[in-house]
Each structure stands twice: as C-alpha cells, then as structure tokens.
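Note that this complex is displayed minus one protein chain, with the remaining chains in position.
Read from first to last, the chains carry the letters A and B; within each, the first residue is number 1.
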Amino acid sequence: MEHNVVIAGFGGQGVMLIGELLAHAGMDEGKEVTWMPSYGPEQRGGTANCSVVIADEPIASPVLTNPQAAIIFNVQSFDKFEPVIEHEGLLILDSTLVEKKSARSDLDVVYIPATDIAQKLGSSKYTNMVLLGAYLGKVAPITMESVYGALPIFLTGKKTDLIEINKRALQAGVDFVSKK
Amino acid sequence: MAEEMKVIYERPTSWANKITHYCPGCTHGVAHRLIAELVDEMGLIDKTIGVWPVGCAVFGYNYFNFDSVEAAHGRAPAMATGIKVTNPDNFVFAYQGDGDLASIGMAEIVHAAARGWPITVIFINNGNFGMTGGQMAPTTLLGQKTTTSPLGRTPQVNGFPIRLSEMLATLDGPAYIARVSLDSPVNIRKAKSAFRKAFNAQVRGIGFSLVECLSTCPTNWKLTPVESMERIRKEVIPYFPLGEFKVVEGVL
Partner (left out) sequence: MSSKVLMKGAEALAEGAIQAGCRYYFGYPITPQNETPEYMSRRLPEVGGRFVQAESELAAINMLYGAACTGVRAMVSSSSPGISLMQEGISYISGSNVPCVVMNAMRGGPGLGNIAPAQGDYLQAVKGGGNGDYKRIVLAPSSIQEGVDLFVDAFELAEKYRMVVMVIVDGLIGQMMEPVEFKTQVDVSTRKPPEWAVSGRHGRDHANIITSLTLDAVELEKWNLAHQAVYAEVEKVESRIEEYQMEDADYAIIAYGTMARIAKTTVRLARAKGIKLGLLRPITVWPFPAKQMQAYVGKLKGALTVELAYRQLFEDVRLTLCDKMPLGWYGRGGGIVPGPQEVLTAFEEQFGKGR
C-alpha cells in the first residue's frame, strides 16, 4: 500500500514542516517514507512545496508527477497542482486563502476554512496543522498517535508549550472532515 | 489650461520590461536599472554586449534589449575579453557577483584588470553566495554568520575578507576603479556617476574599469529590506569604504 501527497503554499506557512512531520510519524510506525522538497531557484518566487510518500514497500520515486492527494495553501499552488492530481484523487484546500473552486468532477475536494479555524484556536500559525488534520482524517496513512508522537521533534525548547495547541489544531482538521 | 505634462521618469528603452526574479529589497535590480539608464543616455544600445555571471544575476540577459551572453561561473572577464578582442568597437561589460568574481573567478578578474583592455565590470558585493543559499563569500565580514560559517566568520577558520577594489587598484592596468553603495537615493545617484565614468573609460578607449557595488541580500541575511539597507551603512561601509581607488587621466 502506498500513500502520497503534495503539500504546497508559500514559504513560511509551515508547508515543509507538516510534510516532515508526516514523514517522521511514518518512519516511527516502521513504514517506508520519503520527503522531497522543491529546491533551488524554484523557491525564489516565495513558493514552496514538498512531496511525501508513505508505503509498506520500498519507494520508487519520491517525485510525484500525479499525486494521489494535494494539500493546498495558496492560489499559485492550486493552479499548479489541481490539474495533475491523480484521477479520483483528493484535494484539500484552505478555503480562507483560496477562493477558487475545482472544476474537476472526479476529485474528492475538501474546502476547509483552515485559517479561520486556526485563528479561532488562537493563531493563523496553526493553519498547517488544521490542513494536515483534514488530510489525516480523510486518508489515515498512519495513526494520529504517531503524528502526535512526532510533534515533540519539531516543537522543542520554548515551543514545547505549543504541542497541545498543535494537537488541537490537528484534531480540528480531523473533526471538520469527519463531520460530513 | 493644463500645462504640457513633462516626462520626468520613464522606463529605459534598453530595459526589456519584464518582472525580475529578484527577492524584495534586493539591489541587483538597482544596478540593472543604472546600466539600462546609462546605455540609453550614452546611446549604446546597438553596441552593447552584456556578459552575465553564474549567481542570482544569471538571468540578467532576460531583462535588457541588448545582446548578451552567459559565462561559466567566474569566467565573465575572460569571455568579455574574447568579445572585445573581436569587436573592439562594441561596448562590452561583465556583471559579476562576489562569489563569481572574487572567489572562483579571481584569476580572470586580476588578469583582465592587469591587461587593462577596455572592458567594464559591474561587481555586486553582497557578502555571500546569494544564489546557492547564503554561503560564505570572500567578502563575508568577520563575525558574519553564513551557512558555511555557521558560528560566524573567523580569521582562524575562514581567513579574512578581500577588499577587491583596493587590491585591483594596485595594478597598472586599470583606468577606473570605484566602490559605491546601493543603499540610499544619495548613494545610488553617486553610483550612477561612477557607472558613467566606468562606461566612459571604455567608450573613450582609455582602459579597464570596474565599479564595486555594496549590495543587499535580505533573503540570506535574514533581514527586512530596510534593515538590509541599514546594515550596509552600519556594518559594510566601515569595512568596505566608498570612493574612487583609481582614476587615470581622461576618465570623466
């Protein structure tokens, strides 16, 4: 079984971080994982994306031409990735920041006001976790426990205090998709 | 009724009217603008050949309406020499970063300056390798943290910064060498006058000219554009003083 996802937005939105979190959690579960960033001048425009693959078998390519799923943080990334998502794939979109609607009828699209939800939890900084939560609620390539377990790797020192609120943000994402 | 409107500012015709890829607050764009203005003002558009570096200005050739070539990393002065030798009546300039010019390309720049043949070099000193993600450059200041001097540059581990303009000015070849700063309107105006002298040194056949521009790299300095300009004034200029280091007779 292989799960893969592209996560894309602006640098500074925590795009790379939730990718790494996902990969770490997958590794801790004993799965094969890869994390692949966009690199070089591609970043100059301020956009950033990464691809994560979680699988039971050794992973062929960490580069995804047609990802099974995409978590999208901005319009540029919507335009870039929405057309290439695998047939009948999953699109998760921060509807607070991206006003566009997908024209593809085959996709499972989640319009989640992630920034609004994060702000209600205290800060738009948690938007990335809300979106990751929505993905995990839909796909569940790994357990929430593993994801929670990997949080302390990224939130160290003074940020340890933020672990709880990040968990709440993840859970809010899960709740949003499981309501329906 | 209304007085006739005067054009006081417009896009240079040698500017290709494209959006550059530079980060906000980066002064590569300012140096580009000065080149475009002077090429227009001096009527050089049909004669100009730009030689572009490997560095953040690697796509410089996209932004101008004159002929351009892309050199290998550090070799722009050699390529410019080759062009000037075959086309002595053209206006040939090389545009180089501090990694390109003062690190890998040190041999080429020294020998181009020593030959003294009339080519012009615009040298962007931003204290690091911008393109590759902020590694130490020969111009990185002591104490400055970069991705390859993570604890700050020290003479013991990394050696000392190089003051290139002063060094080249010891040679007999160059006709004009100056260091300017792109941090403020006043300094940009001064920079333009230095560019003009450098261009003139070539156009009037006097000899080799180089203008070193103290430049920002907000992205890798991890500062805002405004803080970056301030850093130039507070930290960079004291180590790299502005001024003309070589002006031979006839350069104006």
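We take it that a residue touches a chain if its C-beta (ideal position, glycine included) is under 8 Å from a C-beta of that chain, and two chains touch if they have at least 3 such contacts.
Please read these numbers as outputs of a predicted model, since none were measured by experiment.
Although it is left out of the displayed model, the omitted chain contacts the following shown chains in the full complex: A, B. Of the listed residues B:Val30, B:Val54, B:Ile124 or B:Val236, the one in contact with the hidden chain in the full complex is B:Val54. In the complete assembly, the contact with the undisplayed chain comes from B:Ser149, out of B:Ser149, B:Ser181 or B:Thr216. One of B:Ala72, B:Val110, B:Val203 or B:Leu242 touches the chain omitted from the figure, and that residue is B:Ala72. Touching the chain that is not shown, out of B:Asn65, B:Asn90 or B:Gln135: B:Gln135 (per the contact rule at the top).
Panel shows subunit A; residues 20, 23-24, 27-28, 30, 32-37, 39-41, 57-63, 65 of it touch the chain omitted from the view. Panel shows subunit B; residues 54, 58, 70, 72-74, 99, 103-104, 106, 129, 131-133, 135-136, 138, 147-150, 158 of it touch the chain omitted from the view.
FYI, only the chains that are shown with their structure count from here on.
Distance between subunit A and subunit B, defined via averaged C-alpha coordinates, is recorded as 42 Å.
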